[in-house]
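Here is the structure we will look at, set down as structure tokens.
Yeah, one chain of the complex is gone here, protein chain that is, but the others are all in their spots.
== subunit A ==
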Amino acid sequence: MPKVHKKVDVVTIGAGWTSSVIGWKLGAAGHSVVALEIGEARWANPDFMHNHDPLRHEIRKALMYDISQETWTWRPNAGLPSLPIRQYGSFHPGRGLGGASVHWTAQFWRFLPADFQHRSHNIARYGQNKIPADMTVQDWPVTYDELEPYYDRVEYDIGASGAAGNLAGQIVPGGNPFEAPRSRPYPLPPHPMMIHAQMFADACNGLGYHPFPQPAGILSQAYRDVSGRVRSGCIYCGYCTRYGCEVDAKTSAVSTHIPAALQTGNYEVRTYCKVRRINVGPDGMATGVTYVDLLTGQEHEQPAEVVLVSSYTLSNVRLLLLSQSAKHPRGVGNDRNMVGKNYTYQLSKTPTTLVFEGHRFNEFAGNGVVQSLIYDFNADNFDHSNVDFIGGASIYTGSGQRDPLTSVTTLPPQGTGRRSGSGAAGSGSQAGAGTQQGGGAGQESGPPKDGQIATAGDVGSVAGRGTEWGRDWKENLRRNWDSTVGIGVQGEIQAYRQNFLDLDPTYKDSFGDPLLRLTFDFYDNERNMYRFLAQKCDQIGRAMNPTRMKTTPELDPYNIYQYQSTHCTGGAIMGRDPGSSVTNKYGQVWDTPNVFVTGAALYPQNPGANPTETLLALAYMAADAIRDRYFRNPGELLV
């Protein structure tokens, strides 16, 4: 028999960033909010005080979701079987108080006005034929102008760092000239750039492009945030992505919104609680959730007026699909088969790798935001009339925080002796060590060559398929580890009818519930866009005048084993009507109006930029709407 708790106003799935935003805003208005968190409580002090242990964090995934108990399955397309993601690869969802906001990189972006009118903008400018029939991109139900006040509020609440590029319509030198008008500058100045970031910026200026420093959710100076605490500026220790910040300079739910929510006295977090179902009553409305206390195995029911589906993108979609009832037999939000549609991702690759012999750039220091970027080839910032794709990417160099563990196995081979492998550079990952293959290229990928035997027992893919060894490898590490620089792209992946999420028919979690299945691959738009961007990376790389360089001209097929980006988006998308989406612009589920979804599952498709600032702005907007309007007419759809 489940233990039944007293009804609360809101129950949230997980105690991550959007949960704490809702808990803070609604808690301050006197609403009771309970957050059910699968992981542990953790704080900067003492949990992150002594954390500079790369093996534990980068290789053994100390802060990640426990995929031994529950993972995801993947297949490239519906014609191939799905297999479980048995060990971490493509993305890194978090676990514990604050969720992935604790171990994120903290690149902090507003989207562009055209991003919100993605379909209609491209058709208006380039014609109906620019968008293939299977490309299911949609417009958002919100505009940039509607979100701007929330973007502004979020930046000042946390203390964002950056250089304004467009202040109320005035272009400001040194910032991003392609950004949309902002009502105020960033509250804090941008972070200093690494040496190789400055070289990249100089080369871009020489080519007539417009480099600017990375906007960041890391404090560049001490700042009093919305929780009332004064937090330290960044100390550039070099242990950032995949670590918790020991000085709370990297903003997270744990540094800012959870303390603010707890101070209201109305936000309660229960740790080690795994939510298994949203419960639905005879009228089709949600009645609360069923969860299991992982420390005892005891089942609990938490009744609530509103259920906030606020965990990771993939977990949110899975919970909706698992919550099947007489009224919603295919799951909450799925009466019209819209859940799982428009699953997209971020294209995160390192097309070009440069070696500067004799230089040592200190790439081990800093964090993931001490870099320089250009937006000249992102989104629709350039004319697509004569190219065979839509969308684009930022191009960047200069991430710090490189660790040998995640970069030595993929350092581009330099030796000429017989002990060097072929070292065919495959798809790299992000430039700099913010990612798994910190060195970028040098990772062999692609199908096995002739004469090579591939069995399902191949463990090499995870081990990194770099091939250099022996004296050549050692000399390469000695000479080039801190002299090798990647030029990376972070860009769009369009939505397609054939890329989607559903429940796996075969594989289950430790409770016996089906895992979520990802059906996802790259298509022509991604390949054509990558080819174009790789040529730009090559051009910038040459202008940086390296000793040697290598560009990977073509995009390899998607694989699940290389870390690329944790920006999984879509699957429970927002839209203007129930025939094309799961929720309205507040994340309110069309067919179950007392269920709200937060986070990047709402995105009709992911623009080139990282999703975090926008999902916070959307959570601010939703929290205000729930507080000011929903509770006056519970159960009614917000307009």
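To be clear about the criterion, a contact is a pair of C-beta atoms (placed from the backbone, for glycine too) under 8 Å apart; a residue touches a chain by one contact, two chains touch by 3 or more; residues count from 1.
The working rule: contacts and distances are computed from a predicted model.
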* Among "ATP synthase subunit b", "Gluconate 2-dehydrogenase gamma chain", "ABC transporter ATP-binding protein" or "Acyl carrier protein", the UniProt name of the subunit that does not appear here -> "Gluconate 2-dehydrogenase gamma chain"
* **Touching residue (missing chain; options A:Ile171, A:Leu207 or A:Leu477)** => A:Leu477
* Asked: Among A:Leu262, A:Met285 or A:Val387, which residue is in contact with the omitted chain in the full complex?
  -> A:Leu262
* Looking beyond the chains shown, say which of A:Ile131, A:Ile218, A:Cys237 or A:Val339 touches the absent one. => A:Cys237
* Residue among A:Thr251, A:Thr467 or A:Thr592 that touches the chain left out of view -> A:Thr467
